[in-house]
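The chains shown are only part of the set, and none of them has been moved.
Labels run A, B and C following the written order; every chain starts at residue 1.
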Amino acid sequence: ERVLVFAAASLGGTLDEALAPWEAATGHDAVVAYAGSSALARQIEAGAPAQVFISANEAWMDSLDAAALLAPGTRRDLLGNSLVLISGEADVLALEDLPQTLGEGWLAMALTQAVPAGIYGREALVSLDLWDSLEPRVVQAEDVRAALALVALGEAPFGITYASDAAAEPRVHVAATFPADSHAPIRYPAAALAGSGPVAVDLLDWLSGPEAGQVFAAAGFDLP
Amino acid sequence: MIEVRAQKQLGEFRLDAAFEAPAGVTALFGRSGAGKTSLANAVAGLLRPEAGRIAVDGTVLFDSARRIDLPVRHRRIGYVFQDARLFPHRTVARNLSYGGRHDAARVIEMLGLGPLLDRYPAALSGGEASRVALGRALMSDPVMLILDEPLSALDAPRKAEILPYLERLRDTVRLPILYVSHSASEVARLATTLVIMEAGRVLRVGPAEEVMADPAAVPLLGVQEAGSLITARVEAYDAEDDLTELALSAGRLLLPGRAGVPGQPLRLRIAAQDVILSLEEPSGLSALTRLPVTVTRVEEGRGPGVAVGLAAGTDRLLARLTRRSARSMGLAPGQQVWAIVKATAVAPQDVGG
Amino acid sequence: MQWLGPEEWAAVRLSLRVSAMATLCSLPLGLLVAQALARGRFAGRGVLNALVHLPLVLPPVVTGYLLLLALGRRAPLGAWLAERGIAFAFSWTGAALAAAIMGFPLMVRAMRLGIEGVDPRLEQAAATLGASRLRIWLTVTLPLALPGILAGTILAFAKAMGEFGATITFASNIPGETRTVPLAIYEFLQVPGGEGAALRLVAVSLVLALGAVAASEALAQRSAARRRG
């Protein structure tokens, strides 16, 4: 059986790796379409033939939930993540020193009003009382990967991304980790979609399981 | 039978022309900018008059009153434009056949297009392009032809090949032809009817013989272009001297070369400047044709010339003399004199078939 | 193939199919619209012109979103079409539709320039030779507008090869079905260290698209050379 999974773009690669053993074991075929969570959610609203949705964004999952597009009882928080300050340099930095160290440099973030990583990051900076001084130096990238790339390319000396992103990019280093209580918990909700069959739930269960968990953890994700 | 009445404002130029013409070739004659092309466009359907009526052989092509406006393609008018307007992306052969392949072999032969068939129009000379345009119109098997200065880019020998073909169309297929030209000799040779235009209006219409032999028309036609048209009958052909003998109402006329067959009527243009008058019967002259004529009219023009109308039997001739000659000969209406016509001046360009 | 994985080759094949389909299917409509805008003097001309430019002016994501709104399975038109077995969203035909729409302004503009450049006096000459409007269009207007038509076609094809925003929004990114080369490139760029693979895909699609550009160039040149005499 073929299962179409709609997954947030930032899971690209990792998810395929986590699913490979499941496919081998069950003989099912998991096809993953990666795109921005918002685009995927809208497509589901428009009747996309997907069976599973893994979002990087709770708000969009909530809105699908409210529209009764999820298979009841299948929603879960699949993954978590932590927010880190990254830098091209290997030095560790106290977050309070960021404005001064940054100087006239740029701080790369994902869109702070629209993309979850950006929203969390802004929330964290606000709660740490750094937002007002940093806001003029923030460059907002299309998504968290683009923010990562800006730091990797040296365009911005610092950036705020998920720990999982930082782990995968050898050209950046974690300069600081934001305290977990400085922002809302970071969660990747997942659910089977209305009308999907048991295989979709089986796939979700596999992803929630320990074998997949190892893959995710290796990629820098937290497990809930 | 062509019937044209058309009014149209073009910028500051006002076209307001009307004429009727019987079958045959209707020549539009007039100075540059007189409105000839505009009128031709109206007939072809490329220019829509504000008001008017256009009919050819009983078919109404346009009638503003009855809201008739036949689409261009249904008018079936073969139009040779003043500019050639060949299709640049088609070879000569495919330009020619665009509207049909009527009488193709003969047209290609007559216009000498054989060696050009595979060329594209960009590789043609000016005269070659105008010949292709003519061929394309002829091969579309039109019910009427409009020719806007079709021969002006051509040399004399080439013209001499094309004119007889047009004459045949006029006479055998009885194709109505609207012919725009600045060359009086072409007009004289072909035209049944002459329409003289000026500033958008028709100044004079009538049978070509009459208009051209009218001394008052001389300034309209241009001094060099005035002359008379005479219809003669072929009597005999003298093979030894290669001369054709024609009978006029007033006598005989010898033309160089073979023209027509015995018994056939033939139209001749005799330019006013090619007629010499003599008080006595001349002799020992190289000019072979001498006709007894009566002076009908002596018209002094603006210039030094005098136009003399002559009756030669039932035909009318026009002679142009200097004022001094006219005076020294004492020319006056009613006088009997001799007209000397030089045969070589008539032939072969100005002989209609 | 070592260099690109089978999934990437699938994306390349899909991109070619989608772009070819988009280009071929929009060709007749593009010609008609170009002709109408070039020569027509009708009431809705301005509106049609605006409509044609729309996908150029809108961010591609918005175009994709509007397509989703119009042709999604839940939308009336989409549902009506789906009943008749025609589904655009989430299928390669949808990707083709998105690409076609995004390329349409480019196609129409170039074709229109081509058609406007045709001397109407040649069309008149054809009419005097008895040709019908359709025949004139086919035998005079179109061949003479060929440079514009070729340019429009190749622009549309090139745009289709590169289209991303509208495609991913409308047709989604389903491997083997709607995951065209630009989407695959995007995916690689999402994965840290994926730049190499992305650049390899970029190279392949460049070779293909620029090959098409060069071919159209050669074609245009040949027909121009003949005309120049």
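Note that contacts are C-beta pairs under 8 Å (C-beta built on N, C-alpha and C of every residue); 3 or more make two chains touch, one makes a residue touch a chain.
Here the structure is a predicted model, which means the values were calculated and not measured.
**Student:** How is the whole complex composed, chain label by chain label, with copy numbers?
**Tutor:** Only one copy per chain type is drawn, but the file holds A x1, B x2, C x2.
One rule holds in what follows: only the chains that are shown with their structure count from here on.
**Student:** Based on CA centres, what chain would you say lies at the far end from subunit C?
**Tutor:** So the farthest one, by centre of C-alpha atoms, is B.
**Student:** Centroid of subunit A to centroid of subunit C, CA atoms only: how many Å?
**Tutor:** Computed value for the inter-centroid distance: 34 Å.
**Student:** Rounded to a whole Å, what is the gap between the Cα centroids of subunit B and subunit C?
**Tutor:** 57
**Student:** From the C-alpha centre of subunit A to that of subunit B, how far is it in Å?
**Tutor:** 91
**Student:** Where in subunit A do residues touch two or more of the other chains?
**Tutor:** None at all.
**Student:** Residues of subunit A touching subunit C in their complex?
**Tutor:** Subunit A reaches subunit C through residues 4, 6, 9-10, 12-13, 31-36, 39-40, 42-43, 45-49, 143, 145, 148-149, 165, 168-170.
**Student:** Taking the touch rule as given, give the residues of subunit C at its contact with subunit A in the complex, in rising order.
**Tutor:** 61, 64-65, 68-69, 72-75, 78, 89-90, 168-169, 172-176, 178-179, 186-187, 189-194
**Student:** Enumerate the contact residues on subunit B facing subunit C in the complex.
**Tutor:** 44-46, 71-73, 75-79, 81, 83, 85, 87-89, 98-100, 119-124, 136-137, 140
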